[in-house]
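First up is the structure itself, then whatever we jot down about it.
Only one protein chain is missing from this complex, and each of the others stays in its spot.
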Amino acid sequence: MSTWHEECGVIGLFAHESAAEMVCLGLHALQHRGQEGAGIVSFDGGRVSSHRGLGLVSDLFTPEVLGRFAGSVAVGHNRYSTTGSCRAENLQPLIAHWRRRKIALAHNGNLVNALELRREMEENGAIFQTGMDSEVIVHLLARSSGADLVERTRDALSQVSGAYSLVLSDGETLIGARDPRGFRPLCIGKLEATTVIASESCALDLVGAEYVREIAPGEMVVIDAGGLRSVPPADPVEPRHCIFEYVYFSRPDSIVFGHAVDQIRRCLGQLLAEEHPAEADIVISVPDSSNSAALGFSERSGIPFEIGLIRNHYVGRTFIQPTPRLRDLRVRIKYNPVRQVLEGKRVVVVDDSIVRGTTMRKLVKMLRRAGATEVHLRISSPPIQYPCYYGIDTPTRGELIASSHTVDEIRTYLRVDSVAYLSLENLIRSAPEGLGYCTACFHGDYPVPFETLPRKELLEEES
Amino acid sequence: MSTWHEECGVIGLFAHESAAEMVCLGLHALQHRGQEGAGIVSFDGGRVSSHRGLGLVSDLFTPEVLGRFAGSVAVGHNRYSTTGSCRAENLQPLIAHWRRRKIALAHNGNLVNALELRREMEENGAIFQTGMDSEVIVHLLARSSGADLVERTRDALSQVSGAYSLVLSDGETLIGARDPRGFRPLCIGKLEATTVIASESCALDLVGAEYVREIAPGEMVVIDAGGLRSVPPADPVEPRHCIFEYVYFSRPDSIVFGHAVDQIRRCLGQLLAEEHPAEADIVISVPDSSNSAALGFSERSGIPFEIGLIRNHYVGRTFIQPTPRLRDLRVRIKYNPVRQVLEGKRVVVVDDSIVRGTTMRKLVKMLRRAGATEVHLRISSPPIQYPCYYGIDTPTRGELIASSHTVDEIRTYLRVDSVAYLSLENLIRSAPEGLGYCTACFHGDYPVPFETLPRKELLEEES
Amino acid sequence: MSTWHEECGVIGLFAHESAAEMVCLGLHALQHRGQEGAGIVSFDGGRVSSHRGLGLVSDLFTPEVLGRFAGSVAVGHNRYSTTGSCRAENLQPLIAHWRRRKIALAHNGNLVNALELRREMEENGAIFQTGMDSEVIVHLLARSSGADLVERTRDALSQVSGAYSLVLSDGETLIGARDPRGFRPLCIGKLEATTVIASESCALDLVGAEYVREIAPGEMVVIDAGGLRSVPPADPVEPRHCIFEYVYFSRPDSIVFGHAVDQIRRCLGQLLAEEHPAEADIVISVPDSSNSAALGFSERSGIPFEIGLIRNHYVGRTFIQPTPRLRDLRVRIKYNPVRQVLEGKRVVVVDDSIVRGTTMRKLVKMLRRAGATEVHLRISSPPIQYPCYYGIDTPTRGELIASSHTVDEIRTYLRVDSVAYLSLENLIRSAPEGLGYCTACFHGDYPVPFETLPRKELLEEES
Partner (left out) sequence: MSTWHEECGVIGLFAHESAAEMVCLGLHALQHRGQEGAGIVSFDGGRVSSHRGLGLVSDLFTPEVLGRFAGSVAVGHNRYSTTGSCRAENLQPLIAHWRRRKIALAHNGNLVNALELRREMEENGAIFQTGMDSEVIVHLLARSSGADLVERTRDALSQVSGAYSLVLSDGETLIGARDPRGFRPLCIGKLEATTVIASESCALDLVGAEYVREIAPGEMVVIDAGGLRSVPPADPVEPRHCIFEYVYFSRPDSIVFGHAVDQIRRCLGQLLAEEHPAEADIVISVPDSSNSAALGFSERSGIPFEIGLIRNHYVGRTFIQPTPRLRDLRVRIKYNPVRQVLEGKRVVVVDDSIVRGTTMRKLVKMLRRAGATEVHLRISSPPIQYPCYYGIDTPTRGELIASSHTVDEIRTYLRVDSVAYLSLENLIRSAPEGLGYCTACFHGDYPVPFETLPRKELLEEES
C-alpha cells in the first residue's frame, strides 16, 4: 500500500519481427513501476516509429497504434512522474537526432550529478529539450570521442554518478547498462534468436522469454547482429542494491537481482511474526502488495489468514475527489472492508511500509467501523526516515511520518492498538546474502555522495 | 474466473444534494456487475441531467461530467452487453418523455415475454427506440390507466414476466421493485434523510449509507417526499433467488438476499474440501473471485493457502490481441504464475465455475510451465449445463463445456490431474436456508416458463 | 450577414451503392442550412447504420465513420438549433423502431400544432424520446390504420399543420413531402438509376445528379423498387413559399421553388438601387451572403463594386470570446476591412437583412476606422418585424430591431449616414410571379394560424 513510487520500468528488445508489440507486452508486465505515462520507440533500419503519452499502457497502445510500428529493435519505458510535473515533454524513451541516425534511451534511476554536468555542457553551447536528468547521458554520448556507440556510451556513463539501469539503442545495437552500485534491477532474457532486457523478469514471462541472468552492477551488455557481449565495469565498487525492490517495488512473481521476490517477502512476514508477535484472531493484508508478507506472518504466528479488505480493480487512475463533502473517497473506492470477516475480531494488518500514514489512517478507521475490535499493525520493513535520491519518487523528509514521530506517536496518529516495524537486521536477514544493499532510506547514510540536492525538480526549475 | 457475466447493476437515490455524485460512487462499487457501459440520470425538479456511454464508470464520469449534473434524485446503471450487440443505443437508464415529465428506468434482469408484449403494442402504434426488453415496461406504464406513477408501475409490472430488479423515477417519486420470484437482488439503505436502493450492499457502503433490508420478492418500495412505503406483492409465489449470486456474481463484501456473501463462499470451499479432498501441497485461488472459497478449502483440508497467481490490475478492458502470433495473451497479461510458489508442488486450484473451459485450460498450462507437478481443479458449484434466461449473459447450451462433456472428458480437455465439482446438495446447504433458489442452470428446470426463446438478441433482430 | 438561421437541410437518396457517402456530399452542400449538428441513417435491407452528432459535416463524417455505413438507401439532416437547447438528443434523422423495422425521418420546418397532438397521444400512452416537434409525425404514422408506409404517412401528415419539407424512409420506400403551403423548398434530382430528394439543388450538383423539379406544395413523392410516383395534395390551398429563401437562406447557386436564386438576388440589388439611390464612390457587400445583391446595386447605380471586407474562412464555429477585454472579436476575426479600398471613400454597404443590428453596428465601426468617410446602408429586404414560426430560428419580437425602432432610429443606432430598406412591393416584384409567398415576418399576417405560441421551446419545457 506504499505511496512510495518507483519512477520507471524499462525494456529493450533485439531481433523480433514484432518488436514494438513485444515491448508493449513487457510494459504491461512492468506497469506497476510507472503508471503516469509510457513510450515505445522502434527501429526499422533507418526508420524510427515512436509513440509516447500520458496514461496506462493499455490506453496508449491500442492495436491501431501498435499497427503503425515497424522494425525488429525496440525500446520501451513506463514512467512515474512526481506530482505536479507530470508533463508530456518529460516522457521517455528519449529520442535524439544525432549524425544521420536516431538514438532512443530509456532510463530507470536518478543521476546525482546531472545538474552540474548540464550546466557545464550548456556553457559550451548544448541545447536541452527536457527537464530530465537522463538527457545529460545523450549529450555526453554525442560529445564523446569514442569510435562507436558502445565506446561512447561507456565514456558517457563514466562521467555520471547516481542510479541508472538503462536501455539504449540506435537500431543496430541494443545496450543495457547498470550503474556501478547496481541500485535498480535489470535482467536479460532470451526467446529463440531474440534478446530482451527488462527491469524485472515478469516482463520476460509475458513475452515468453526465458530468464538468463541479471546484468551485473557496472556491467554493460551489448547486443547486435554479432550476438551478445559483456563489457565489465572498469573499477568495481561495492554494490548497493535497493532493498526496497524486495520489500515493495517489484512484482512478487519477478526474479530481481537474481532472486525470487515472493520468497523473500514471505520470509519478511515470518520474521516479522517472530520479532513482533500479536494476540489476535486473524491476519489480513492490504491487497495486493502485502499479500506475501501477510501469508508469512500467518504461517509463522499460526493466526489464520483472512481476506478482510476487497480491492476494487476498476478504479480509474484519473479519479478525482468529486466534492469536498465526500472525504476519503479514493481510499473508500479502492478498498472495502468485509464486515463478516472483521466483525468482533482482533485483527493483525500486515503492510510493507508507511510513508505519510494518511492512507493507513483511513484504512484503520474503515476496519474499526466494520467491527474490528483491535487493530495491530505490523510493517515488514523498518521506519522510512530519509528520502531516496536514487530513482524513487519520495516525499520530502518532513512528510515522512517516521522522520519526526516515534513509533508510539505513530500508533496514536493511526489509532491502532499496536504498531511494530521489522528491524533492519531482520530485513537484511530475509534478503539474499552477499548482494550488498542500499538501506539509506532507513538511516540516511547515502552510498553515493552529492553536493547539491539532486532532485529532478531542481533541474526543471533551473532549466 | 467465470466468464458468465451479470448483465447489470442498478442504483437509485432520493433526497441528497449531490445525488448524481452519490449514484456515481454506487456505480463504482457495482462495477463488477457490468463493465461495458454506464449511465446516470438526475432530476432537479423538472430539469433532467443525463450521461450514458460505453466504458468504465471512472472513465465516463469525470469530475467535469459530474459537475454538469444537478438535482437531488438520481438513477444509475452499469451494463454488461452481450458480445456483438454492445451498442450505445442500448444503454440505460432508459429515459422516456411522457406527459410533460420524464421517467428514468434502470433494470437488472431479463423479461421472458417482452417480445410478445412489444409486438402487441407496436400493432397499436407504439414506437420503440431501443432493442432492450426493458423498454416494454415504460410503454406499459404509459398506457396504464393508473392514477399515478405508483399505480401505473404496479399495473405495468403485473403484465411482464421474468426477472427484474428495477429502479424507476420521475424526479418526484423513486420506486424500487423486484419480480415475484426475486431472481436478482435489490436492497435498501439509509443515510440520514437520504434513501438508497441498490443491487448490492457494497454500493451502500461506498456512499456511506447503512444497510436496512432486502426488498422482498414481488415487493414494490415507493419513496417520495412523504417517506418510504411498501407495496406488497398481490399474489406471492415461491421465490427463486439466483444461487449464482452467492457463487460468483456478487462482491464478497456485499450482503445479498439478506446474507453476507463472503461467509457463504467460505462455506462452499469447506464443503468442497469435504466432498472432494485432494492430495496436494498447496491450495491456490484464481484471484480475486475464488479467494474466499480457496481459503475455505485450505481451512477444511489443512493444505496451506498460497498465492500462486498474480493478477495484473492494469489490464485495459479494451485490450485486443495484437497479432495472431501472440496467442493466449489476454490470459497471460491478466495472470502470471509465481514460479517460486508453484515449482515442484502438487497444486489444488479452487475456482467458482467453468463455462467454456478455454481460459482455465490456458491457466493450467501456465501453472504446469511454472513447475506445478500436479494440478487438481476443484469447482465450488455444480456443472453449468443450461443457459440462464433471467438476466445473465450466458453462451448457448452448445458452448457450455459441461452440457456436452462428462467430468472425465473435461479433465482430459483441461489437462488437469483431477477435477471435481461441488454437488447441488452441498451448494444448497451452504446457502441460507429458506430463501428458495433458482438452480436452473444446473438442471434446466426453469421456474418461469417461456414459449419462445426469450433472448435479447431476438428483440433486436426483429425490431 | 443575417443572423436569422435556417433550421435544417434535408436529403434522401434511393438506390445507390454508396448511399451514405452520397448523402454526406449532399449535406456538405447544404451545410449553410444548419451547422450545429448533422446525421445520416442508411438502410441495407433490415440493417440500419446511423451516426448523428454535434458539429460540422466534415468533422462528423470522416472517411472512417463513412466506412461503417452500408446500404443503398439513406437519409440525412443538417440541424441548426436554437441557442441553449443545442442538445444531442434533438438531432435528426429521427429513428423509430416500429414493427420489426426502423424508420428514419428528416424534417425541415416547424409544426404549429405539435404540442396539442403530442399531449393527446401521451394521454393515450405514447412515449416520446425527444423534444422535437418532428417526433409527432412518427407517432401519428405508427398509430395510423393505413395499410402501408405511404398511406400511413399521408394519414399522419393530414393531421399536422405548419411547415414541413421532409424525407422519410424505412429502407424499402423513400418518401419526400411538402406541406400544403410549401413554406420550405424540396426538390428532386436523378443520377442514372438513383433518385435524390434535397432541400436545394446545390446538393444535387455535388452528388452529380440532374435537377428534375421541385416537389409541389402538398405533394408527396414516393420512390421504391417500382420507380417514382406522385401523390397529389387532397385539398390544394394557396401556396406560401418563404420569400426569405430568396433573400438570404438558400445558396445563390441553387434552384429553389423552381427558380435560380442568384438572378433573383441580383434583381433585388437592382431595384434597391432604383428605390434608394445613394451618392457614393463604391459599393461593397458583406461577403459572401450579399455579394449578388451588391453586384446588382452596382450595376444599376453605376457605382463601382469593390471588395472592402475580407472574410476569414478559417474561423472555427466554436470560437468563444477569450476575455471580456477583447470585445467585438468574433466580428473582427470574421471580417477585416481593406483600408486601401475604403480610405477616403463614401461607401454603400449592401446587406440582405438586419435582425438585431449588433453585428452591423460593429462592422460599420470597422469601416469608419478603415477610413470610410460615409457609410450608406442598403438592405435588400423590408424591415423584419415579426418572428417566423415556420422553421426559422428567430429571436423574439422584442429583439428584432425593426419591431421597435423607426428607420431613423436604426440609422442612429448603427451610426450610418443613411439606411434604406427595399419595399415589400419591390421584393415581390423581384421574386418569380405566381408562386405565392409567405411574407409574415414583415407584417405579422401569418398564413397558418396557431392558438398557442408554437415554439419548439415550449415542447421542450413541457415534455
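Observations on the model:
Order of writing sets the chain letters: A, B and C. Residues in each chain are counted from 1.
Please note the rule applied: contacts are C-beta pairs under 8 Å (C-beta built on N, C-alpha and C of every residue); 3 or more make two chains touch, one makes a residue touch a chain.
In this text, all values refer to a predicted model and were calculated from it rather than measured experimentally.
In the whole complex the chain that is left out makes contact with A, C. Considering C:S199, C:S292 or C:T394, the position touching the chain not shown turns out to be C:S292 (whole complex).
In the complete complex, the hidden chain is touched by one of C:K190, C:R332 or C:R411, namely C:R332.
Check C:Q263, C:Q385, C:S403 or C:S423 against the missing chain and you find that the one touching it is C:Q263. Think of the hidden chain as still there; on chain C it touches residues 18, 21-22, 24-25, 28-29, 31-32, 35, 56-59, 62-63, 66, 202, 205-206, 251-253, 260, 262-263, 287-288, 291-292, 295, 299, 304-307, 310-316, 318-320, 322-323, 325-326, 329, 332-333, 336-341. Mapped onto chain A, contacts with the missing chain fall at residues 95-100, 102, 119, 122-131, 138-139, 142-144, 461-463.
Following the convention adopted for this analysis, only the chains that are shown with their structure count from here on.
Rounded to a multiple of 5, the C-alpha superposition of chain A onto chain C involves a rotation of 180 degrees. Summarising the inter-chain layout, the chain whose CA centre lies farthest from the centre of chain B is C.
Between chain B and chain C the centroid-to-centroid distance comes to 49 Å (mean Cα coordinates, whole Å).
Mean C-alpha positions place chain A and chain C at a centre distance of 61 Å. Rounded to a whole number, the gap between the C-alpha centres of chain A and chain B is 36 angstrom. Residue numbers of chain B whose C-beta contacts span two or more other chains: none are found.
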